[in-house]
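Here it is: the structure, laid out below.
Every protein chain but one is kept in place in this view of the complex.
Moving on to chain A:
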Amino acid sequence: MASLKDLRARIGSVKSTRKITSAMKMVAAAKLRRAETRAAAARPYADAMRRMLAEVARSVAGEGGQPALLTGTGQDKVHLLVPMSSDRGLAGAFNSNINRTTRNLVLKLQAEGKTVKILPVGRKTYDFLSRDFSDLIIGHRHLAAGKEIPFSAAAELGEQISSLLEKGEFDVCTLVYNRFRNVMTQTPTEMQLIPLALPENDNADSAQVAAYEFEPDEGALLSSLLPRNLQVQIYATMLETAAGENGARMTAMDNATRNAGKAIDRLTLKYNRTRQTNITNELIEIISGAQAV
């Protein structure tokens, strides 16, 4: 049986763990609020971009010679996967969900006889994938650990993907990221970037207004819109990852704090029982000693 001193030490250590987890929870909550504000601020640009792209794409639909960013290379042999995780752990299953989804996807594609290349974003997924698939990784990037993600990070990644496509390094590009449903739930989601799944035209009054004119012509406008759209989509998923990471961490740390509280209760109960037993034992010894005299 553990001595009183051991129990005291254990209670002390669980108490300091609880302090740390509850502090992390509060930090994550504050960061989550900020990340959500940023995600909301970025939405108007993405919406306007989607409207423009849908409008332009509608007017060039059916014409040949469209940019590869929109239609892909026409083949389906080489797949580029871009898994996106956070840079830091202690966020529950947030990163391992991405890792598992990516792993399954790689194995599935390989079973179908496709070539797979991986471009991991975020330290956690890079660390994991470089153990199993180090020969498939063609480069990696980290998110700004803990700091706010600038648009330029997404722009650089977008440019890298565009230039890989130009060189014919892949045919299909899929992004694996955690979709932010709410603070509690993030779902690992696969999003195909290239060929692009064209968004619905939700320009509400497009039916009433006359057809758009374009300057320069539709083709040129489309080929300058597409790379920008790719960057915007990547940026949106980066912001969603940042928000999701903090949401997941908040939930995980909330659970950890609660579990630590339970452990402390159990240990305190045990401590008191042990103390009581010790006193009882001493009393018995004293009484039986006194009777013997």
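Just so we're on the same page, a contact is a pair of C-beta atoms (placed from the backbone, for glycine too) under 8 Å apart; a residue touches a chain by one contact, two chains touch by 3 or more; residues count from 1.
Going forward, contacts and distances are computed from a predicted model.
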Hidden subunit of the complex - UniProt protein name among "6-hydroxynicotinate reductase", "ABC transporter ATP-binding protein", "ATP synthase epsilon chain" or "RNA polymerase sigma factor": "ATP synthase epsilon chain"
Residue in contact with the excluded chain [from A:Ala42, A:Leu129 or A:Leu196]: A:Ala42
Hidden-chain contact residue, picked from the options A:Ser16, A:Ser224 or A:Thr268: A:Ser224
Where the missing chain touches chain A, by residue: 38, 41-42, 44-45, 48-49, 51-52, 55-56, 150-151, 154, 205, 209-216, 220-221, 224-225, 228, 231-232, 235
